[in-house]
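Of the protein chains in this complex, all but one are displayed in their positions.
Presenting subunit A:
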Amino acid sequence: MAPDDAIAAAEHAMDLSGSDPARARALARGVLDSVPSTGPHREAAAVAHRALAVAARELGDLPLAEEHLHRAVSVAVSANLPHRAAQARLSLVHVRTELGHPEQALALAADAEPHLTPVEVAKLDVHRAVALGRLGRHREAAEHCDRAVDLLGEDARFLAGAMLNRGLARAFLGEFEAAETDLTRCAELARAAGLDHVLTLAEGNLPFLAARRGDLLTAFTAYRRAESSLFGYPERLATMRCDLAEALIAAHLPGEARVLLDLAVPELIAAGAEVALSEARLLRARVELRTGDPRRARESAALAAAGLAAQGRTTLTPLAVEILLRARLMLEPPSGELLAEMLACVDALAAAGHSNASAALRFTSAEVSLQLGDLAAADDQLGRLACRGRGVVTRQATALRRALAGDRRGAFAAVRSGLAEVGAAAKAFENPMVRAHAVREGEPLAELGLALALETGRGRTLLAWTERWRAVVGGTGQPVAPDLDELRAALGDRVLVEFVRHGDELVAVAVTPDRVVLRRLGPFTAVAEATVRLRYGLRRTHLLDGRASEPAGEAAELERLLFGPLRERRSRSAGRGDPLGDRPLVIVPTGTLHTLPWPLLPMNADRPVTVAASAATWLAGSRTRAVPNGRIVAVAGPELRYAEAEARMVGVCHPGTERVVARRAEVTEALDRAEIAHLATHGVFSPRSPLLSSIHLDDGPLMAYDLLRLRTPPRLVVLSACDAGMAHAPADGAPLGLAGTFLSLGSQCVVASLVPVRDEETLALMTVFHGLLAAGHPPAQALTMASAKTRTAGFVCFGYGGQPMATGREGSATQLDQDPT
């Protein structure tokens, strides 16, 4: 082969290396086999090695790619071909970055640049952007891509690459619209040019972008699509999983993130993708720390720190050190030595540009100083934070500093300002799950407010502070508490008991007609475990699963833990009996208590009970008015023996009831028009992602997500299904699940079960319930009476259950409809 022909063949292999790596590899091998390794053929050999390198990189073999590029550089240098050497270095920039040496890659780029054509410099910039991104220098990365785009002309491959890298940089910078435009453009270019894997990369970044924007449903949908299209590119699939995991951590979903990282890390190890691996280990350490696993966090962070240090990524190393220190803080008693290391890390974080992480660790350092009894050092650290202006940590520091100085009022003011900031930011999210996770940034601040309120020992102060937090979590945007007089007026004869958790301490505040009392109930863990045991027993009983015993013992134990202090102390104080008596109860739960079937407690056997997300939402529910002769709809879901009979029964109890076919479109449409809806179906609660909880219809599941589209949900919803009342509250004030979704959209009352329920027993319960409802009893009371009569447990009345329903029947609530106060 003549030298020129060999060069042309090698160039052709180079052209193909990105789009058809297997063919490029065969072609380049052919060139190398047919030319001598000396003399004028060396240029062709240099180009062929570069083509083999790019093909190897495409196929995921980074070490082989590096080897070929080193050969290409040395052949070119020995033949005195500086341009060819620079071209090989251009490709090496990318490979060295991926292998864990972004700093060195940038140095290589600087060496190569003088010998390259303008278009090649543009390509170099595209690769440089990746190295800059790895170093956390996203702004510079985006600028290099800007420069490249002007020069690249029609080169679809590099143009697509520039769009991809810029899109990612912009996503990190929070410029979501621009990022989406870039990624969309990248996908268009790749599709038109037949660059399938670039297309999948662009699509692979969509879940990351969506999660960064807080759109988790889109993120998971895009993830599943990308997962199948990246099949066969294990290293890229792993990188995509890491990207999504990072976004999920930012969205406070560490459990989901951990699943993805556990899948990604072994693949990255196998591919030798050191850069991505170190980042994945850093993320995993963060997740492990956040999910209460400090030992594993310490292991992962140590591996990440070693990897990052070896790669010269000094900007990320302090983040790994921070996790190491925080893990130690969870495992060891605080010490002066640990504190000194923490303060050194505070400075290192700040120097590396992680100002938020630095501030957060400084606050923790101040807390450690306090634990060590060094008030002056704590005050010094807090003082430095307090002058930062805005942000959760600043408010936290200001509040704690004022509290330490004895200025409780000032401390409360700082907490309130911080909660208002958090609330205003979270209000922008329409999806209640995203919102509930977004506000968790403010949790330490809310904790501080509660701690200060608890110190006052005053029930009304504690109630106000827990309500402020619940208002923020619930999406009002403002840390406001309901007016106590107004609340009392609406309560009438009822007693409201709000449970508040502070660390592992559980506290109850009871609002009775004549006082507000605060009682400390002891460790929350004991109550949480008793709740889990009770639910376990109840589930087993309802599943008729062999040896399960009646859950009465656990219920009595819970009653003692939750209400004992409220009732006993009262009876001892002169002239005042048990403040609960036989009054109807309104309960505002916290944490695991959202899963407790309250009517099951012995004292509630004949007592109407309603469960609300906050006192404020209960109060708002009490203001909802019935629509005279509103529509009633009934749905019977598939695969249930008694659902059909139940739907018919609803029609008998409430003449004019409309039967709606159990299909998603029809049911959604009916829910938007109905005043009362009864759904007898299978139900599924999804604890990991509560908005994926669903009821089963003929054409598939109707998820809580689907309900978010309703404009006017029914005033009363009866979910006659298993587990439909179950909720998970990432933060108090936003119980997420089917019932919670209806209530957050404006339903006044939802009756639903917290455990599996038996098909036949449910029909019996619901028959009595609807009979009582039609006779004018409000839902909470009707449910209590029906449960007692049929001895069927598990259903709970959520929201405001005190208003009778106008169901059109003679003698029904139409006449009884009245001001609930």
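Heads up, the rule we're going with is that a contact is a pair of C-beta atoms (placed from the backbone, for glycine too) under 8 Å apart; a residue touches a chain by one contact, two chains touch by 3 or more; residues count from 1.
What we mean here is this: contacts and distances are computed from a predicted model.
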Hidden chain of the complex, named as in its UniProt record, picked from "Acetolactate synthase", "Ribose transport system substrate-binding protein", "Carboxypeptidase regulatory-like domain-containing protein" or "Hydrogenase expression/formation protein HypE": "Carboxypeptidase regulatory-like domain-containing protein"
Residue among A:R25, A:R137, A:H542 or A:R607 that touches the chain left out of view: A:H542
Which residue of A:V35, A:L183, A:V287 or A:L601 touches the chain not shown here: A:V287
Selected from A:E568, A:E639 or A:D672 as touching the chain missing from the view: A:E639
Touching residue (missing chain; options A:R416, A:H696, A:R715 or A:H777): A:H696
Residues of subunit A (touch criterion as defined above) contacting the omitted chain: 254-259, 262, 287-288, 290-293, 295-296, 299, 525, 528-530, 532-533, 535-537, 539-540, 542-549, 553-554, 557, 592, 639-641, 680-685, 687-688, 696, 720-723, 728, 730, 753, 756-760, 762
